[in-house]
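With one protein chain removed, the remaining protein chains of the complex are shown where they sit.
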Amino acid sequence: MSAVNLQVKDAADARLAADSLAEQEMFRRPSEWRIFWEAFRQDRLAVGAAAVIALVCLASLLAPVLSPYDPTVGDNSLRLAPMGTPGHILGLDGQGRDILSRLLWGGRVSLIIALLPVAVASIVSVFLGLVAGFFGGKVDMVIMRALDVFFAFPAVLLAVAIAGVLGPGMLNVMLSLTIVLIPYISRVAYMATVTVKNELFVDQARVSGARPRQILFHHILPNTLSPVIVYGSTLVGIMIVLGAGLSFLGLGITPPRPDWGIMCSDGRNFLSVAPHVSAVPGVVLIIVAMSFNIVGDGLRDALDPKLRK
Amino acid sequence: MLKYLVYRVATIVPVLLGVSIVVFLMMKLIPGDPAEAILGPAATTEKIEMVRKSLGLDQPFYVQYVRWLWKVVHGDFGTSIAVNVPVAQLVWPKFWNTVLLTIGSLVVCMIVGLGVGIVSGTRQYSWFDRISMSLTLVVANTPAFWLGLILMVVLALRLGWFPATGMYSMRASEKTVGDLIHHMVLPAITTGAVSAAIIARLVRSSFLDVIRKHYITALRAKGLAERDIILRHGMKNALPPIINIVGLQVGYLMGGALFTEVVFSWPGIGLQIYSSIVARDLPVVQAAVLVTTFVFVLVNLSTDIVVAALDPRIRRA
Partner (left out) sequence: MTMAAAAPALLEVEDLHTEFHVKNKLIRAVNGVSFSLRRGEILGIAGESGAGKSVTCLSILRLVPNPGRIVKGRIRFAGEDLLGKSEKQMRDLRGQTVSMVFEDPLNSLDPAFKVGDLIGEALTLHKGLGKREARKKAGELLRLVGIPDPDRRLDSYPHELSGGMQQRVMIAIALSCDPALLIADNPTTALDVTIQIQILDLVKQLRDRLGMGVLWITHDLGVVAKLCDRVVIMYAGEVMEEGDVYGVLKRPRHPYTRRLIEALPKLGRPEQRLMPIEGRPPDPANLPMGCPFAPRCYKAQPACGEHDVPLVGTDNGGAVRCLFPET
């Protein structure tokens, strides 16, 4: 704000000066995205977690290049060698396969099993939530009641049952997870849609003659996307763990392709002599799941207008 | 309150019906013909047709569904393909074993979760708060099956303090409660740990939320002591979301118990589902999922009613 204004002689002058100042302020206001980005940037924990995720994704992506050994070929002489064995920093498993290599290659599977279902389920859910929330009435009832039925199942049980019924294989695991996720994300999208729909500015848009589709896309969709994105990030963390669980039970990908869940299961027989075979992939699971969780929290805090001021 | 009760009970009927339809359809979606599965690859077409007829598979879907539902309501879940006994006989005892484990896990997760949550909530930013929030973050993201394996390695295999598998000692001639509890400790901790972490975080934030509300300042202005405010007003308002999540955790516990049961070979319904999936014994899977979900729905109904009793604003809907 300006210092003491000596030139102002009376109220009218003051008003002019203040008006032009206000105008300048208006043009200097940053856009929504910048506000969000600034807020997120300041949350150092979230940024750190995002970096971890990026690192892990990159490492898995570059598995063919980074992996020191073939993850499916074992060296029998070094079976169950502990961590720190020369040439095998994370040790070897029951079939003499290098654990680090299996982690890198396994990351591809475990990450995709978590990311893809959340992405696909989000798209379907946003659609369902928007339609049910926006049109209301019978459409709302039918869609939400149908989803309520799926809500009635304990999620883990449903995932195991569907994956079990469909049979092993990566696609079946992802399908099962997607089906389990849809009711949860839909509900979030639905509530966001209904909330926004009832906000005054949508009424205003209607009154000014905007067509329903315009209202849907320009106003409701953006406001529905942010809670879905926040929720989705947290869900990815949960899916990493659940996906690994399904693989642990043998309901996931078929060997010899590794993934982090199968690696834990492989080590079960050697727990007393070589616990690192199961322990190490678990630690990786924890770190990655935690990172998604933290990022999800960070996104939520950064997008919340109340917390920004 | 009564009106709300009636309304809520009425709404679960269509949900349960829907659940039964989903479970029924799930089984129908399995690739392959059940008759062929029973008879094996060498069966002739006539034999397959016969078995299909006897299984009622030649009827349209909705007829099959009604028949199946009728039997289920009367407790007849069919016969296990793998073991050739009535499924009900297989499933019910296992179900109660899981209930036992769930109760043990609930005890763990409620005590730890509530305790840590309340202490953290009332002492925000203290060292206890910071440590417990970091710890709960890690535990909340820990796979139950992995935690089970680690606990098994350290506390059972290495230190020998607890048994590694099973519900009772094989050697004991009599099944004592002490033996049962001894066997339950590791599985209960494994299953309850993740829920405890989630509940601790939730209790803490629910508390902090309530403490910031304007009516808390108004109550202080009335001259009430802080302790009375927290116990009488704070709890009553913080409880509903906590109870909600506890109800959902029961669902997780019943589902998550599956991993624990597999790791510790606890003879519950989760282990049964798992072995039946492996053996492709689908009537058992069907029955087990149905029973577990039914109980889950009832538990959620109960928590909803308790929450409505505590928070009068909910009863309006």
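Note that the chains are named A and B in the order they appear, and that numbering of residues resets to 1 at the start of each chain.
By definition in this document, contacts are C-beta pairs under 8 Å (C-beta built on N, C-alpha and C of every residue); 3 or more make two chains touch, one makes a residue touch a chain.
It should be emphasised that the depicted structure is a prediction, and the values quoted were computed from it without experimental measurement.
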item: Candidates B:Leu29, B:Met170 or B:Ala221 - the one touching the absent chain; value: B:Ala221
item: Missing-partner contacts on chain B, residue numbers; value: 213-215, 217-225, 233, 236-237, 310-313
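What we mean here is this: only the chains that are shown with their structure count from here on.
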item: Cα-centroid distance, chain A relative to chain B, in whole angstrom; value: 24
item: Residues of chain A defined as touching chain B within the complex; value: 145-146, 148-150, 152-158, 160-162, 164-167, 237, 241, 244-245, 248-251, 261, 264, 267-268, 271-272, 275, 278-279, 282, 285-286, 289-290, 293-294
item: Residues of chain B that touch chain A when the two form their complex; value: 14-16, 18-19, 21-22, 26-27, 29-31, 137-138, 140-146, 149-150, 152-153, 157-158, 251-252, 254-256, 258-259, 262-263, 273-274, 277-278, 282, 285, 289, 292-293, 296-297, 300
